[in-house]
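One protein chain omitted, others in place.
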Amino acid sequence: MANHTVATNVYVPFLEQKGFLSWFLTTDHKRIGILYLISISLFFLIAGVLALLMRFELMTPMSDFVSPHTYNVLFTLHGSLMVFFFIVPGLAASFGNFLIPLMIGAPDVAFPKLNLASYWIYIVGAIITLIALLSPADTGWTFYTPYSATTDTDVVMITFGVFVLGFSSILTGMNFIVTIHKMRAPGMTWHRLPLFIWASYATAVLQLLATPVVGITLLMLIAERSLGVGFFDPAKGGDPVLFQNFFWFYSHPAVYIMIIPAMGVISEIIPVFARKPIFGYKAIAYSSLGIAFISFLVWAHHMFTSGISEVAATIFSFLTFLVAIPTAIKVFNWTATLYKGSIELHSAMLYALGFIFLFTIGGLTGVFLGALAVDIHLHDTYFVVAHMHYVMIGGTVMGFFGALHFWYPKWFGKMFNESVAKLAWFLVFVGFNITFFPQFFLGIQGMPRRYATYPEEFESLMALSTYGSWILGLGVLIMTVNLIKGLFSDEKAPQNPYGSLSLEWQVPSPPPTLNFDKIPIVTDWTYGYGKKKEVDA
Amino acid sequence: MTWIPEAASNLAGKVDGVLLVITLISIFFFVLISAVLIYFAVKYRRRREDEETPYITGNETFEIIWTVIPSILLILLFVYGYVVYKDMRTPPKDAVDITVTGKQWLWTFDYYNGKKTLNELYVKQNVPVRMIMRADDVLHSFFIPQFRVKQDILPGRYTQLWFIPTKVGTFDIFCAEYCGTGHSAMLGKVIVLSPEAYDIWEKGIGMDDGAAVSSLPPAELGEKIYKQKGCNACHSLDGSVVIGPSFKGLFGRTGVLENGKSYTADENYLIASIYEPQEEIVEGFQPVMPSFKGILSENEVDAVIAFIKTLK
Amino acid sequence: MSEHTHSQEKHITSYKTYFIVWVALMVLTFVTVYISYLDFGQLNIVIAMVVASIKAGAVALFFMHLKFEDSITWLFALFPIALLFLLIGMTILDTFTRIFPI
Partner (left out) sequence: MEQANMDHAEGHDLHLTPEQEYGISKLGMWLFLGTEIMLFGGLFAAYAIFRAKYPEMFLESHQELNREMGAVNTCILIFSSLTMAIGVTAIQRGKQMLAGIMILVTIICGLGFGVVKYFEYGAKFAHHIYPDTNIFFSLYFMMTGLHMLHVFIGLAVLGVIMVLTFKGKFNEKYSTPVEMGGLYWHLVDLVWIYLFPLLYLVG
């Protein structure tokens, strides 16, 4: 696709330079991507262990492993760390950083120094939050008032940590939007862009415009606790539901900040391993923007039972159904891409197919929760827990693992053991379903979420879910070990092992420090796989 | 265990109708997508490295079809969900009012007939009930799975819900909105009585005060009250500290109060602690316990104390 | 680097334009303060907001040179404002259509 000029300079892989400062003061987007990758992976593993502890406690109805308070702290930390420290920055910051300049044919992002600053703001936020662990909050990651305004635990510190973190997200979003607008290589028109770029663009818009609202909301909560103001305190004339309105105005789009990059990853992996052009390119591209836009209009569907007005609930329910349409379009188009392809079930492809399978379940169960009458019954039960994890793990994390396996050779110039990767995929896939599928039934039965103890009638399904979490945990462990082990293997990765047409595969693995010796000139779109007929070209 | 809990209110059947329709549609689409996905993955798996693939970039007819059909289905589902929701939110004029107050971590019910119960809601079969709800401290949520009703309750503001219980029996009331340490212990029961039984209850002969129960030995009655009235949300029997002091070995214990005075947990102290819990707080605990005046009769308090005495 | 770079011919606003805008802003400030002493009931807030919006528009268009910016800048300047109206509009709608008046 690109008239890539043969290297004239000496090839210097970006990983070449060693030493502390070369990492901590780097403005290379690929290295910053690695820094993010390490940080978010650590938080993912920590929060994952917290989840295993919770599931262990939930194996029996009584609180016999940890006290109810400890359990509440566990789910608060699990939620906060997973959401704010892993999944929101997750794919967007790690793979976004690594891939965006490479995919659009640019030497770096538009603001390399700001990019580094964003990373360090993330770390500062993380440190503040770790300090908050001295008296860990027990509010749940949603920080609902008035409980968050009255509990004895340290809510101010953890919300301040998240507030700081928000700036990292905002600046990253801004950086990516400008990069995609201004730094594309000649010939890289909007309709030739890889779909991951479209997804990153939509994500960046959400990061830019939704995050400040949660920032100010958390600031108001901090003022509530420290200055005694009463925006959310009914005794002072405030309104606790207002907090939920503000909070979800961010946190609903945040769900899409988490999932849209994963959709972008899937749109990259499937055409490569099916050797087919992506089916319905424009529909997928614009549905990313459509999802981003509609996501601003649906926030109160988290609040149908919270005491919002019926008029508002009705409007928001209707808008919620609209968001299902672009999502459905994507799923259909991915599936159609496989038609008459030449499909290689590489581990990355398995994660992609797993994504479609699980995300379909996550999406369809979202329809249950969008329907007003049914949501009344299912809200705040394990059904929501299961739905959310099908979207977040079945969707985003599958996409994240898929991306790890797909771009691993490009990023590190090494290969991992493919058979072990497939085994890990199988364990993750099976373990995940055993963990979370029973929770749909628990929810329909009426088991409320965030219960440290629970009535005995739920015990068998809860225990099943716990056994599943062990398989899932084992799968993630094997995958992690396999990937880390691959880093120290001697097997060098070829430049383009899968025959991809995307620009990042046209440079050596790992990419050189300045990406391209000469800025490439793009002459075709990213998905020109297969044998063209004269008419189509 | 069936996949869905028993339908015990007039609303349950309607909600289940929507749930069933959405479930069927979801299963249809899920099976369709999975089947196609697996079929393609098997049929078009790569056999040779140099396989040729066709250059297909899209198909407008298909894309329009799979945009329009789901859109129509989704709008129909929205309308169906909305119609039932409207029903669920519109109490009939002849509904009787019961006021619900949620507090960390118990429920109190005030009836139209002046009665008051704790953690146990008595309703008459086939008579519409409107719950007027308020919280004392933080958010809670009133949830009866068998009735398919749920509504958050908030401090400083009233919310409502209604239902007609259609089946005699006892069902769980859950708190569905996270409310702190005792959240999962904030359980209640809704007791649906036949009209005859309800009349007996209404005339002041509480079920627990009835001949069958009051003939229980005091310690056994106390244990029953301990579970029914929610003491177990905060007071453990095994010595572990949940919210309040454990009942284990409580009787006769001595210690220091928050105000610096010392106390001995004798009968007088325990009676005072149940009726005026805010007066004397044991050191290290929060003044969060509500008064049980008007909720527990003197006989019942005696029974609870008798029960505590058995816990050495 | 990109096809966008060729048309970066800057527009330089003259001092005169700035002074005219400034005078207008001062007049509008005076007007809005003056009107606040009169009682038009509900209209007061409407007038105040209209005047403020004219002022803000003048600052954005001339001081911030939005008048001479490309469509993408306009989009990113106006989209947050639309979102803000959405946030305000929908939270107000919710707050004032609840069953039990507060």
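To keep things simple, chains are lettered A, B and C as they appear, and every chain counts its residues starting from 1.
Criterion: a contact is a pair of C-beta atoms (placed from the backbone, for glycine too) under 8 Å apart; a residue touches a chain by one contact, two chains touch by 3 or more.
The structure displayed is predicted, hence computed values, not measured ones.
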item: Touching partners, among the displayed chains, of the absent chain; value: A, C
item: From A:E57, A:D239 or A:E268, residue that would touch the chain that is not displayed; value: A:D239
item: Touching residue (missing chain; options A:V229, A:I315, A:V420 or A:I521); value: A:V229
item: Chain not shown, touching residues in subunit C; value: 1-2, 4-5, 8, 10, 12-15, 18-19, 21-22, 25-26, 29, 32-33, 36, 44-45, 48-49, 51-52, 55-56, 59-60, 62-64, 69, 72-73, 76-77, 79-81, 83-84, 87-88, 91-92, 95-96, 102
item: Subunit A residues that touch the omitted chain in the full complex; value: 9-10, 12, 16-17, 22, 26-29, 107-108, 110-113, 170, 173-175, 177-178, 181-183, 208-213, 215-217, 219-220, 223, 227-231, 236-239, 242, 246, 513-514
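The rule we apply is simple: only the chains that are shown with their structure count from here on.
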item: From subunit B, the most remote chain by mean C-alpha position; value: C
item: Intercentroid distance (Cα basis), subunit C paired with subunit B, Å; value: 49
item: Distance between the centres, which are taken as Cα means, of subunit C and subunit A, whole angstrom; value: 35
item: In subunit C, residues with contacts to at least two other chains; value: 99, 102
item: For subunit A, residues that touch 2 or more chains besides their own; value: 239, 241, 307, 310
item: Subunit A residues touching subunit B - in the complex, by the definition given at the top; value: 67-69, 72, 138-140, 144, 146-147, 150-151, 234-235, 239-241, 274-283, 305-307, 310, 313-314, 317-318, 321-322, 324-325, 328-329, 331-333, 335-336, 338-345, 353, 356-357, 360-361, 364-365, 367-368, 370-377, 379-381, 441, 444-446, 448-455, 457, 527-533, 536
item: Residues of subunit C defined as touching subunit A within the complex; value: 1-5, 72, 79-80, 83, 86-87, 90-91, 93-99, 102
item: Touch list for subunit B against partner subunit A, complex; value: 1, 3-5, 14-15, 18-19, 22-23, 25-26, 29-30, 33-34, 36-37, 40-41, 44-47, 51-59, 62-63, 66-67, 70-71, 74-75, 77-78, 80-82, 84-86, 88-89, 137-139, 141, 143, 145-146, 148-157, 159, 172, 174-185, 187, 240, 242
